[in-house]
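Here is chain A:
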Amino acid sequence: MAPPPAIRFDRTGQVFSARSGRVEALRDVGFEVRQHEFLAILGPSGCGKSTLLRMIAGLLKPTSGSVEVYGKTVTGPREDIGIVFQKPTLLPWATVEENVTFPRRHKTGRVSRADRARAQELLDMVGLEGFGKRLPDELSGGMQQRVGIARALLMDPEILLMDEPFSALDALTREVMGLDLLKMFADKPKTVVFITHSVTEAALLADRVLVMTGRPGTVLTEIPVPLDRHRGPETLKEPAVNDLASHLRDLLIGKRAA
Partner candidate 1 sequence: MYERLLGACALGGLMAASSAMAADKVAYQLDWLPGGDKAPIYVCIEQGFCEAEGLEVTIVPGRGSTDAISRLAAGSSDIGMADIGALLAAKAQEGVGVTAVMSVFNTGPHAFYTLAGSGFDSVAGARGRTIATSPFTSSNVYLPLVLEEVGIAEDDITLIKADPGALGPMLMTGRADGIIAWMTDLTRYGNQAAEAGKKIVALPWSEAGLELYSASLIASDGFLAERPDVAARFVRAFRASVAFCRENPEEAAASVAALVPELGAEDVTGSLKDALPLIFNEVTDANGLGTFDADRLAATWARVAQAQGLDAAAFDPETAVARSYLPES
Partner candidate 2 sequence: MTSPRICATSSSASGQPDMAQESWPAPAVTPYRDAIAAALRRAGQMPGLATLLTLAGTVAFWEISVRLFAVPSYLLPAPSAILGTFGVIGWDRWATHVIATLRVALMGFGLSILIAIPLAVLMMRVQILSRTLYPLLVVIQSTPVVAIAPIIIVVLGAGDAPRIVITTLITFFPLVVATATGLAATPPELIELSRSLRAPGFREMTQIRLPFAVPYIFSALKISITLAVIGAVVAEFCAAEAGVGYFIQVSTSLFKLPQAWGGLLVLAAMSLALFQAVILVQRLLFPWSLPKSR
């Protein structure tokens, strides 16, 4: 028997009851994410992409269908999942190192020497060597987001959920950050669900791209990226990336026009 997929959505729907009435965010969503796969989810704004992530993390229960992680239905918040938000949302009063160790301090009330060593290791890995004692304010937006990534990796989660993590950065920083992210996963592979609205970013980073429609969000199509895992700045010049990007763009624009 094949091992269960890391994440599985089965006819999952989500309806919010707002003051103005019912809002159907997701309808009949079905897809799987394999172990150590990098899945990019692409779609127009407001198609419920963030809702998907929150359901995986167990912060939100689906109103219909189910979400499974490693073959088990998600019923509450899971600790084996790391989240990187669109904004770094660091604690402005804490140093970079304290921000990285924050999940431990927040969960258990204290931070061990091992945690601090791990934080140091993660900071080195995200390229922030020597910045541990700085305050977030002293860092650029890109560096702050690197702290956010290190924070999400502190507990060594199997699954990393990233909600448009680089959308606030300039185009160049964005590419560098994305490729650095892939380098990190080369040694220690993770299952990644990466939400973006950049077609180039999706094509450059992902193993597979899930394209969604607007509200209510449904899966339009899944497209595998015809490239191996070794990607670098030169990957951007490959015709396959450009072809895929323009194909994705057509899908999104076509969907919007329809």
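The candidate set was assembled so that all candidates are chains of the complex that A comes from, given by their letters.
We adopt the following convention: a residue touches a chain if its C-beta (ideal position, glycine included) is under 8 Å from a C-beta of that chain, and two chains touch if they have at least 3 such contacts; residues count from 1.
These figures come from a predicted structure and were not determined experimentally.
Student: My understanding is that every option belongs to the complex but just one is in contact with chain A. Which one, out of 1 or 2?
Tutor: 2
Student: What does chain A use to touch candidate 2 in their complex?
Tutor: Listed in rising order, the residues of chain A that touch candidate 2 are 54, 57-59, 76-79, 81, 83, 85, 87, 89, 91-93, 102-103, 105-107, 109, 135, 137.
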